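Before any comments, here is the structure.
Yeah, one chain of the complex is gone here, protein chain that is, but the others are all in their spots.
In order of appearance the chains are A, B and C, and numbering begins at 1 in each one.
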Amino acid sequence: MNENLILIECKDNVGLVAIISELMAKHNLNITAMREFVDQDKNTFFARIECAGLLDDETGLQLELQKILPLESKITINPKKEKKVAVLVTKEYHCLGDILVRDTFKTLGGHVCMVAGNYDVLKPFTDRFGIPFHHVSHDNKSKQQFEQELIQLLEDYNPDYIVLAKFMRILSPEFVARFEHKIINIHHSFLPAFIGANPYRQAYDRGVKVIGATAHFVTNDLDEGPIIVQQTTPVNHTFKASDMVKAGKEVEKSVLSKALQLVFQDRVFITGNKTIIFE
Amino acid sequence: MNENLILIECKDNVGLVAIISELMAKHNLNITAMREFVDQDKNTFFARIECAGLLDDETGLQLELQKILPLESKITINPKKEKKVAVLVTKEYHCLGDILVRDTFKTLGGHVCMVAGNYDVLKPFTDRFGIPFHHVSHDNKSKQQFEQELIQLLEDYNPDYIVLAKFMRILSPEFVARFEHKIINIHHSFLPAFIGANPYRQAYDRGVKVIGATAHFVTNDLDEGPIIVQQTTPVNHTFKASDMVKAGKEVEKSVLSKALQLVFQDRVFITGNKTIIFE
Amino acid sequence: MNENLILIECKDNVGLVAIISELMAKHNLNITAMREFVDQDKNTFFARIECAGLLDDETGLQLELQKILPLESKITINPKKEKKVAVLVTKEYHCLGDILVRDTFKTLGGHVCMVAGNYDVLKPFTDRFGIPFHHVSHDNKSKQQFEQELIQLLEDYNPDYIVLAKFMRILSPEFVARFEHKIINIHHSFLPAFIGANPYRQAYDRGVKVIGATAHFVTNDLDEGPIIVQQTTPVNHTFKASDMVKAGKEVEKSVLSKALQLVFQDRVFITGNKTIIFE
Partner (left out) sequence: MNENLILIECKDNVGLVAIISELMAKHNLNITAMREFVDQDKNTFFARIECAGLLDDETGLQLELQKILPLESKITINPKKEKKVAVLVTKEYHCLGDILVRDTFKTLGGHVCMVAGNYDVLKPFTDRFGIPFHHVSHDNKSKQQFEQELIQLLEDYNPDYIVLAKFMRILSPEFVARFEHKIINIHHSFLPAFIGANPYRQAYDRGVKVIGATAHFVTNDLDEGPIIVQQTTPVNHTFKASDMVKAGKEVEKSVLSKALQLVFQDRVFITGNKTIIFE
């Protein structure tokens, strides 16, 4: 039996579930899992529908859905399954390592098309996996020049998502706007907390008993885009700042991988500065 | 605006969500939250529907639902909001304490009508809350006599749920059958693990690094009914058996309270030996 | 066998553990658990020593310790076991409830001598436990007058610790200075995060996936004293701000109780703006 995935985002209205599921039934599509949520602050309806059945006319269904749903509805039928992913790195390996291992065994939910770094230290490691590594140095370049090179490279590959796997350069509003809702970052802290340089040192100085990490979409609010996953891990007074870094990296790795899986399986919707996640 | 709650449990079928939501729309009920799940092993459909709107003819809606749903569907419209709860205890206070405090401030999701204990040590404590305490001793009685007394007492109060808040007597199959799916127990361990007497001693002897607790419905499989909530907490080599007991009590208290809230808000469905929980 | 507890805080030095444990042996005190830690940033040594044996001359041991340890060492032999505790509240019951239940069954590690509230809503509840409740209204009073009344009351009881169990008034530097290292607060968030009014609303607006709570000593840095315990709990997009409040209360209750137990068992040392905790 064919499995289909339908994503809907539209203005809320009475009876939306009824009219959608009725249409599914009419097309002999059996809903096997349906998740919906209404963001009442924004009066917006979100649905993720898995349904089984032969869907021979996707365009037809799309048109019919458009007709019965409110104006300006966003409807996606059977989104691309294997997302194409570009990874940007600086020097730290822990997130990249986890991504490349999963990529090798096809459990990432997407495929890494390339890795680019503003340093080249992770090139030998990336080479082991047979993935192209591009060294785009920021040295002796204006920010604009540097980003222009990066954009050129990204446009050549045309990825569905750009993952900042400990990429330590702040991206300009122009860059971010160009890839709206397509850039995923891992932040070394919960948000909001210890924003800025050396957050683990800040956490150490503050004597916190819990540290964490946040995966989020990048917007032009630095470190402040819609949060996808957050997790925490306990620490105590015996942790030096370097131990906090080490514990933090474990959480970062785990949080980013979890977030990527959710996004690549089309389980994450963005509503304003928040996410809705149909796990 | 009136808020309504509708619970449905029936054989699975194509288009169930459509026909249900259509009927809601016809009655001018706006679905504000709908959760459904199909247990594919048992081919059973479960739904919990919150809808807003004036529902002036509950019986009518019930009949219409019966007509459009498969035979032998279980339909509940606006279940009793304030569950009546009887609590059975032995000597330990920690779960009872949490229940009575929540009861006092009306955040339990139900109302404690009485506490019964096979010892009377918790009577003075229960008295503080103005809740009747019944001492039903098991001394010098056959199990049957003891349970007969308990049943009599419970039938006088006619509670919706019976909570075993560290009640240390094993109930007979007859007792359990009489209150099917209405008895909730807190088990001092995960399940399955360390079944039998003195589980924390067993955990200590085994040198475990994690302990936990399980809240479950009681069936005639001892300690083996459908699980509602499980949680764990880390322990280490410095924990004596008594420290494990102490840490365990914290988890028990928290797990039982969580389970009661879920059950009393009609978020828990039983399917075979498992639960479906619409949190 | 008598059990003794010795607490030491002094400048670090080579061989401290040796000279301390040698002295214990000389007094026929068998060390059953010894925890020590050196805060290298502050060059300070902390030790918590449990030892078994008849200690007939506490003053003598104290003097001998003073002689062999660096100048200005802080030495405590057998600190008061049952701490006297005053609780300040406003309107929320969840932390107070947990404290009073534990107090009733003597598992708090201290004894609640009184509860004071700037509102009287928790008086009937406190009365159930036979604990004096004092209503110290802040209405129509200057902050200074209000605090003066509170100080008077506290001085009458002379508690070892003052617990702010959701006490919603900001205390003046004078008040805090008067009870240095004796005031424990529960903060409705991790620190640093969402400081200020209505933090759960802020967390909701930000779409966080984790919320938490922090128990800390109160210093004149608002919400910024040494952290004792922090815990977090996952939330998701289905949580309304009110659900976050509810989930947050569970964490607050649990975090505060844990912190009180640690402090009352003399397991918490303060070093600058941090704590060292010998669990």
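By our rule, contacts are C-beta pairs under 8 Å (C-beta built on N, C-alpha and C of every residue); 3 or more make two chains touch, one makes a residue touch a chain.
Predicted model only: the values in this text are computed from it and were never measured.
Looking at the complex as a whole, the chain kept out of the display touches A, B, C. Check B:L150, B:V229 or B:V245 against the missing chain and you find that the one touching it is B:V229. Checked against the hidden chain, the listed residues C:N2, C:N30 or C:T238 yield one contact partner: C:N30. Mapped onto chain B, contacts with the missing chain fall at residues 37, 190-194, 206-210, 212, 214, 226-232, 236-238, 273-277.
In the full complex, the hidden chain is touched by chain A at residues 93-94, 97-98, 101-102, 104-105, 125, 128-129, 238, 250, 254, 279.
Think of the hidden chain as still there; on chain C it touches residues 14-15, 17-18, 21-22, 24-25, 30-32, 34, 36, 38.
Here, only the chains that are shown with their structure count from here on.
Summed over C-beta pairs in contact, the chain pair with the top total is A-C.
If you average the CA atoms of chain B and of chain C, the two centres end up 35 Å from each other.
For chain C, residues touching at least two other chains, in rising order: 238.
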